[in-house]
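Removed: one protein chain of the complex. Kept in place: all other protein chains.
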Amino acid sequence: MNPHQRKLSRAGVAVAAALALSLSAAACGDGGDGGSDGDGDKINVGIKFDQPGVGLKTPDGSYTGFDVDVATYVARQLGHEPGDIVWKEAKSADRETMLQRGDVDFIAASYSINDERAKKVDFAGPYLLAHQDVLIRADDKSITKPSDLNNKKLCSVTGSTSAQNVKTKLAPDAQLQEYGGYSECLTGLENGVIDAVTTDDSILAGYAAQDQFRGKFKLGGFKMSNENYGIGVQKGSELKARINSALEKMVSDGSWDKAVQKNFGPAGYRNEPAPKIGTIAK
Amino acid sequence: MKSRPSALYDVPGPRARRRNVLYTVLFLLALALLIWWVARSLADKNQLEWSKWDPFFTDARTWTTYILPGLKNTVIAAALAMAIALPLGALLGIGRLSDHAWVRGAAGAVVEFFRAIPVLILMLFANAAYAEFTDISPETRPLYAVVTGLVLYNASVLAEVVRAGILALPRGQTDAAKAIGMRKGQTMTHVLLPQSVTAMLPALVSQLVVIVKDTALGGALLNFSELLASVRPMSANYGANTIASFTVVAVVFVALNFALTTFAAWLERRLRRAKKSTGAVVRVDAVEDLATPGEHAGPADVRADGRADDRN
Partner (left out) sequence: MFDFLTGYDLLGAFWVTVQLTVYSAIGSLVWGTLLAAMRVSPVPLMRGFGTAYVNIVRNIPLTVIIVFTSLGLFQTLSISLGAKDFTTINFRLAVLGLITYTAAFVCEALRSGINTVPAGQVEAARAIGLSFPQVLRLIVLPQAFRSVVGPLANVLIALTKNTTVAATIGVAEAALLMREMIENEAQLILISVIFAFGFICLTLPTGLLLGWVSKKVAVRR
């Protein structure tokens, strides 16, 4: 073997080693996630990771938001300290599957109760009555009722029903832009290219309450639908009853109000009173 | 290469030099004007506010919580895809050189089929298929789907790279192997494949760049938590600083891929200069041509003798 070839095969070894390294890193990553299931004290909870005010992963790796506070309270009532909660990201499309497979014990992720979902999973709660609403610029006086959205530029996330809802029922002449996340919509709203961002008022309030946006945006207050947020559990799970009593306690001891104030307060969000367990507002 | 005076224009005389200076100034002016306009418009829209950018410079947690885990998933997906696609590609590539028409035909059909379809279509299919027919958890399904899509596509591209690598070897290698009585299989495994691996290395590294870029599709459309998708939780945290977040992520992509591209070019140069080896090499830029269906002709094709090709 001549010197050049030897050097080249060394490069080959380096490439192979790099591949092997990243592969073993992959293997470790999977192992780490799976390992946490065995401990009896741990509880797996599904939340959103990218909705400020509702469920958000913060830079230090902790989680904040109303859903997070509710889930933490419920978990404590079920006998799990906050440190024992394993937070998992529950993306909208995956929620039923995660529950059915048993990947999570319960899900609190802006999870509206509806008939189709109730066929696959059980819901505790509701613990919050949210409404579909719009977020507009604070100085925008041209949008005061849903029909004002005609000929306006509306933004929502891909595959969301709220945007379609506006377009088919309330303002057929609205233009609709869809993005992967609400942040992209907010960029357009901030810059005046988008006139209104639509989804649940709780999520919008969470965005508007962020420091960077204080005073820039306001909620329309249109109440275009009723979204009964429930806590999803596996079909037939005995957790449902225990979570329901935990939620009742959360309301009665004032923790519920505190959580609402802490997460939505700064946005001037007029929340509905705590819903009665088991009553779904149509 | 750089020092070679271009044959396209004369060595500039005094007038040409003045004209070149004029063009330089005009071009610089146009560039500066564009940059100034973009910067001013961005500033107008508050996109240059320090609060939108400072998380990336003053807060290491931005990197450790969002960007680096995303980058890790990108690298894992790319490495897995390469590691699985390479042996599959080698089998297909050797199949296309088989003496049996039906093996050649079958391997050829597979290769042509998967090169003709967008990798995004393959990923969408894999994602839905895993959801419907398997019990993979929703957390890891996007990784499986992205890797599957990448493997199906890249195995057929790598098949062509392997074939090109083997064809790039001088005929004398096969003849010599025959002369000492080696069988076809032995010639392939003992003589041709080992040498072609060396010839293919630059092209393989270069294909890794394509794979890394394609993982971003999984982030955008399959909910795969890779580098590009890390923008979502990140910008939700820092007041929708989407422009800043996307810019930083783009820079990370360029840095990673530029390192890979440079490494590939360095490998290629070394191989060409290797005096005692065959000097055969699959050119890095040939990979782009091998990635699409149909016959491949033209100057970017593979050459058996790298040294005769110093015009590029």
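When the chains are written out, they are named A and B in that same order, and each has its own residue count from 1.
The rule is short, and it goes like this: contacts are C-beta pairs under 8 Å (C-beta built on N, C-alpha and C of every residue); 3 or more make two chains touch, one makes a residue touch a chain.
Remember, predicted model here, so these are calculated numbers, not experimental data.
Asker: Taking the full complex into account, find the residue in B:Trp36, B:Phe57 or B:Phe113 that is in contact with the omitted chain.
Answerer: Among B:Trp36, B:Phe57 or B:Phe113, only B:Phe113 touches the chain that is not shown.
Asker: Using the touch rule from the top, list residues of chain A that touch the missing partner.
Answerer: That gives, for chain A, the contact residues 153, 158-159, 175-180, 184, 187-188, 191-194.
Asker: If you put the missing chain back, which residues of chain B would it touch?
Answerer: Those residues of chain B that touch the unshown chain are 6-10, 12, 16, 20, 23-24, 27-28, 31, 38, 41-42, 45, 47, 112-113, 116-121, 124-125, 128-129, 132, 209, 212-217, 219-221, 228, 242-243, 246, 249-250, 253-254, 257-258, 261, 285, 288-289, 291-301, 311-312.
Heads up, the rule we're going with is that only the chains that are shown with their structure count from here on.
Asker: Which residues of chain A touch chain B in their complex?
Answerer: Of all residues in chain A, those touching chain B are 2, 4-5, 7-9, 11-12, 15, 18-19, 22-23, 25-26, 29-30, 33, 49-52, 56-61, 88-89, 91, 93-94, 97-98, 101, 103, 180-184, 186-187, 190-191, 207, 210-213.
Asker: Mind pulling up the chain B residues that touch chain A in the complex?
Answerer: 45-46, 51-52, 55, 59, 61-62, 65-66, 72, 75-76, 79-80, 82-83, 131, 135, 137-140, 197-198, 201, 204-205, 220, 223, 225, 231-233, 235-243, 267, 270-271, 273-277
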